[in-house]
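And then subunit A:
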Amino acid sequence: MTISQVGQAPRTRADYLPGDHGMWFFIVGDLLIFGVYFLCYMVYRGQNLDVFLYSQQFLSQGIGVANTIVLLTSSLFVALATEAVREHKIRDAGRLLSLAIVLGALFPVLKMVEWIPKISAGHTPGENLFFMYYYVMTGLHLLHVLLGLCIMAFMLRNLRQAAQPDIKFIEIGAIYWHMVDVLWLVLLAVFYLMR
Partner candidate 1 sequence: MNTRGQNILLWLTPVAGLLFLVAYWLFPAFAPPLSPTLSPEEVAAFFKENLTAMRGVVIFGNIIGALLVPLFALIAVQMLRVVNSSPIFAYAYIIAAGIGITAFILADFAWGIALFRPDRDPQLISLLNDMAWFFLVAPVGCVFVQNLCLAGSIYLDARPDPVFPIWVAHFNIVTGLLMLPAAFSLLYKTGPLAWDGSISFTLRFSTFIVYVAVMFLVLLKVTKQQVEQEGVAA
Partner candidate 2 sequence: MIAYLKNPLTTVWAILSLITVAAWLIGRNVGTDLQPSHAVTLSVLLIAAAKAQLVIMYFMEVRSAPRWLKRVAYGWVLVLFPLLYLTNQLVN
């Protein structure tokens, strides 16, 4: 990683690929896989509309929306941190990234606040297809969130310890975290909000 490369902000030049090809391969594939799951969800939802609509009323929309804001804000901090690294404001970047991690860590906590009362109330994955879908998809997404938190911890370590932060690695982690965000936006729409 040369310094000149670090110095160039992507906004000033077109055709800059953030991260690397491998990560984009993963992201596009992941988006496609989730896309297939969402489409299947729509098909099954249409076939069992009564069950799905009935079950949907038990979801906590408030927590879902709160979690959306949490993820969006965390994503904003990661995006700002990436810019800060490019502008050599390493200390700022470290602070922004720490904030992003704290917010990101709030997501699983809120998820537990959402899940545990639901499970105690008897809305388990075995109840019906809707709840199975709900737990599988939010669970799979939660797995992505946890993985993202691990990656961000390594990003922070890189910022704090390395003499020259590895901008490609920071970008890889950042675009992964934004993808987690995008997936949640779709989840919120199709599971919590639509009718």
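One rule holds in what follows: contacts are C-beta pairs under 8 Å (C-beta built on N, C-alpha and C of every residue); 3 or more make two chains touch, one makes a residue touch a chain; residues count from 1.
Selection rule: all candidates are chains of the complex that A comes from, given by their letters.
The model shown is predicted, which means the values in this text are computed figures rather than measured ones.
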item	value
Direct contact with subunit A in this complex, candidates 1 or 2	2
Residue numbers on subunit A that touch candidate 2, as the complex places them	10-11, 13-18, 24, 28, 31-32, 35, 38-39, 42-43, 45-47, 49, 53-54, 56-57, 59, 61, 65, 68-69, 72-73, 75-76, 78-80, 83, 174-175, 178-179, 181-182, 185-186, 188-190, 192-195
